[in-house]
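Omission of a single protein chain aside, the complex is shown with its protein chains in their original locations.
We call the chains A, B and C, going by the order they appear; numbering starts again at 1 in every chain.
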Amino acid sequence: MIKVGVVGGTGYTGVELLRLLVQHPEVELHAITSRGEAGMAVADMFPSLRGHVALEFSDPTKSTLDKCDLVFFATPNGIAMQQAPALLNQGIKVIDLAADFRLQDVAVWEKWYGMPHASPEWLEQAVYGLPEVNREQIRNSKLVANPGCYPTATQLGFLPLIESGCVNVSSLIADVKSGVSGAGRKAETHILFAEAADNFKAYGVNGHRHLPEIRQGLSRAARGNVELTFVPHLTPMIRGIHATLYAQITKETDFQALFEQRYADEPFVDVLPAKSHPETRTVRASNLCRIAIHRPQNGNTLVILSVIDNLVKGAAGQAVQNMNLMFGFDECTGLSHVPVLP
Amino acid sequence: MIKVGVVGGTGYTGVELLRLLVQHPEVELHAITSRGEAGMAVADMFPSLRGHVALEFSDPTKSTLDKCDLVFFATPNGIAMQQAPALLNQGIKVIDLAADFRLQDVAVWEKWYGMPHASPEWLEQAVYGLPEVNREQIRNSKLVANPGCYPTATQLGFLPLIESGCVNVSSLIADVKSGVSGAGRKAETHILFAEAADNFKAYGVNGHRHLPEIRQGLSRAARGNVELTFVPHLTPMIRGIHATLYAQITKETDFQALFEQRYADEPFVDVLPAKSHPETRTVRASNLCRIAIHRPQNGNTLVILSVIDNLVKGAAGQAVQNMNLMFGFDECTGLSHVPVLP
Amino acid sequence: MIKVGVVGGTGYTGVELLRLLVQHPEVELHAITSRGEAGMAVADMFPSLRGHVALEFSDPTKSTLDKCDLVFFATPNGIAMQQAPALLNQGIKVIDLAADFRLQDVAVWEKWYGMPHASPEWLEQAVYGLPEVNREQIRNSKLVANPGCYPTATQLGFLPLIESGCVNVSSLIADVKSGVSGAGRKAETHILFAEAADNFKAYGVNGHRHLPEIRQGLSRAARGNVELTFVPHLTPMIRGIHATLYAQITKETDFQALFEQRYADEPFVDVLPAKSHPETRTVRASNLCRIAIHRPQNGNTLVILSVIDNLVKGAAGQAVQNMNLMFGFDECTGLSHVPVLP
Partner (left out) sequence: MIKVGVVGGTGYTGVELLRLLVQHPEVELHAITSRGEAGMAVADMFPSLRGHVALEFSDPTKSTLDKCDLVFFATPNGIAMQQAPALLNQGIKVIDLAADFRLQDVAVWEKWYGMPHASPEWLEQAVYGLPEVNREQIRNSKLVANPGCYPTATQLGFLPLIESGCVNVSSLIADVKSGVSGAGRKAETHILFAEAADNFKAYGVNGHRHLPEIRQGLSRAARGNVELTFVPHLTPMIRGIHATLYAQITKETDFQALFEQRYADEPFVDVLPAKSHPETRTVRASNLCRIAIHRPQNGNTLVILSVIDNLVKGAAGQAVQNMNLMFGFDECTGLSHVPVLP
């Protein structure tokens, strides 16, 4: 049983994290902080948690996060890099669900996030929390940078191909579609129901912050530079990411077997039978990534379909998976929910 | 640990029942039958169950349902009344999620369902499975008629008022809105996405099969005849029922307290603070019913808002709740899921 | 050909008004003002208007609205009452799509809108713009108060019953469901896609600003006080209002014939055959109101179903209909769009 704190639990990753944590047998929720909502019962903001969460949001400046074993940051970018070091220095472990520690190169981070990094010394100690790549480092880390939603779906779909050197890494294409919760719980016009429903659009084609994160991960796997065209889209659903990935074959192999072997021992990656079409709803509210491999007309282009729930495997669920690793719990503890379909 | 069979697991109540049963610690899934899909892996039809359900659909005529302790019927109306008696006579308990055993009056049943009843002798032995009303009889029953979705939300909303004799039972109005999954997983044009999305309509205003069921339940509570206008509507969401109930006050009392006391010990009925507006998503994928009481302009009309997930408290969850009661498990076993929001 | 100005064209009623006006053969769009967006091309904000609207938003303080024959206010409540009088005094006609001139009783207005009324002298000159009731006064008016969306659907559904004295006017119930565009194009959390999709809720049960407006209209028709319980709901669709109306019969008549006769000459009210269930999509993007009459189980309760598109007959379309009347155009000019289905 560990004591857990959550900084900034008023967004979608926050409420999803709370949903998972209150059902986790090894976790005692100790504090949930929010500058804006201090004093409000968490269950008043999210009535779905009535009967499960008795805490109020507490003032970050007065909270007792230092009594925790682990603190999650479910805050906007730029907060964790300021507040996490103090906790880390007291020996408290930290998982940041935002982007503050995801990029190892400070200059790249500062370019894409448009601000100076407040704790570059922690950047190099942070472990990128994709267990399918960094499981052992995560076990031993103090600070985990939880991956973004697009990067999780995209990397899991490309990794077996890149690690095995089977595809041209200078012309990868990731055409990725996200449900609207991926934009966060922010009062912005473009994600209003009447704007986003019955509508489909690409956005950020000229540069999205998840591009350098994906490139970093794939380049490590390739042990060399990777070039990627990444086009995110907004699709009128609440949850879910569907990555449609394109790669040019440079070396023949049994691609179906390649994926099956790569993920044979992965509890949260499900390689579907050949010619399947994974639907986002088949992972809804679960920590799974489902992947299918296609080679249309037996040509030179591979098409990989990879789906996750952006709030679970793409955020809160992966954070809990990382927590399980960091504290020596079974990796699947508290994460065995059956997807909610329909 | 009990052995459980499911007859007809290819609809939405079926797949939801499987979602709940595979996470239930006291249940071993023994057989899932389907005439049409015998031999198909259940997880091929519902990929959300991959990794959780290894069974194939089995041929009903060859299946070993007689090895079960309990059989759920998640079939269309008219099947359980034919097949359940043979199982019941072998001492196997049965919960019917369809309507076959919901009405005690054979003539009323036959009028509304348009066919002769195949086992009227079991009608009188069947217990109507609304635990908030019939908990003790359910514990001791062999055959439970699981309530309909509209009747669950509507009865739970009206019961405290009627039991306490505070309202005019000759002019009740239930204006109820259902998500589209309530219409079942049937290939019918009117529930296609392109028909039902971005659209709202009433249907069955002149007579819906849930009307006699609600009237029966409320009349029992009133110990006399109840008149109800029941208008169901289809709303473009997948899951959820929102009942907006209107009653004319005949006796003053503290209505908020009345509801709170009536449901004080009910694990799955949550009376919200006064002036709340429950949202269907706050019960999504959970077995909860949330209720709020309003008295607009302090007039003579009470407005009760009652929400459930039609597939859980309105179907599969309530069936599991009934199972727990019938087998002496804690009533909440396997039903403590936190609602999925957003 | 008249010169028309629009004040505040950045919301949904604004863009819908522009859609209708640019297709109207008697209208020349002269100016569209917006304090916040002055200088921006209208078609940049609403790309649906590319090729149809060449204007930029102009600064209200510098605009040439005084060159117009008619100015529409598509502004938040409280603006028209401040700015319209100056235009009216120059002989320019005004249609206010907000609520500033809808209630005749200043005290009631100030109570429900929470501010002092800036031009009470114009309140009594304003004509309530429901052509089915006030056609002749609208023809001769300088200032039209365009009705709210809920009030339009509700009044059109109740009027024949109340005018004919057939129902009890002390226990009317209006259970009304609105698409999310009815909440406006405002950056508010509760109408985000991820909040409002796959969800259903009532709101404002204890008092919504459209209640006094409906009560005023129905009381005039009844020539006496009307009591109404009005419960608005938010349903996950973009456009559309579905009013489900309940009334107790006090005098028998042929209700179907009553409605057909009442609306026989109305170009925008369509009384459906008996036992119909109008769907909101059958009026989508059109100025129609479709109505069906039910008497379930031949009992004492009438159920009236009334649907409109909240942005057309519930706002911009009705405003154009009023404009046609005020300027002597054929009432249907520019309003003959076939509903968009699916």
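The rule is short, and it goes like this: contacts are C-beta pairs under 8 Å (C-beta built on N, C-alpha and C of every residue); 3 or more make two chains touch, one makes a residue touch a chain.
Just so we're clear, the structure is a prediction, and the values are computed from it rather than from any experiment.
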Candidates A:Ala197, A:Ala221, A:Leu288 or A:Leu335 - the one touching the absent chain: A:Ala197
Contact with the hidden chain (one of C:Lys93, C:Arg281 or C:His294): C:Arg281
Residue among C:Ser181, C:Gln216 or C:Thr301 that touches the chain left out of view: C:Ser181
Residues of chain A in contact with the chain not shown: 171, 173, 175, 177, 179, 194-195, 197-203, 205-207, 227, 229-231, 233, 235-240, 242, 244, 246, 248, 275, 277-281, 284, 294, 296-297, 299-301, 303, 305, 307, 342
Residues belonging to chain B that touch the chain removed from view: 12, 179-181, 183, 185-189, 191-198, 236-238
Interface with the undisplayed chain - residues on chain C: 12, 15, 19, 22-23, 46-52, 181, 185, 197-198, 238-239, 270, 272, 278-279, 281-286, 290, 311, 336-342
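As a convention for this text, only the chains that are shown with their structure count from here on.
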Same-residue or different-residue interface between chain A and chain B, half as cut-off: same
Which two chains share the largest set of C-beta contact pairs: B-C
Length of the line joining the C-alpha centres of chain A and chain C, rounded to whole Å: 45
Chain C residues counted as touching two or more neighbouring chains: 179, 194-195, 197-198, 236-238
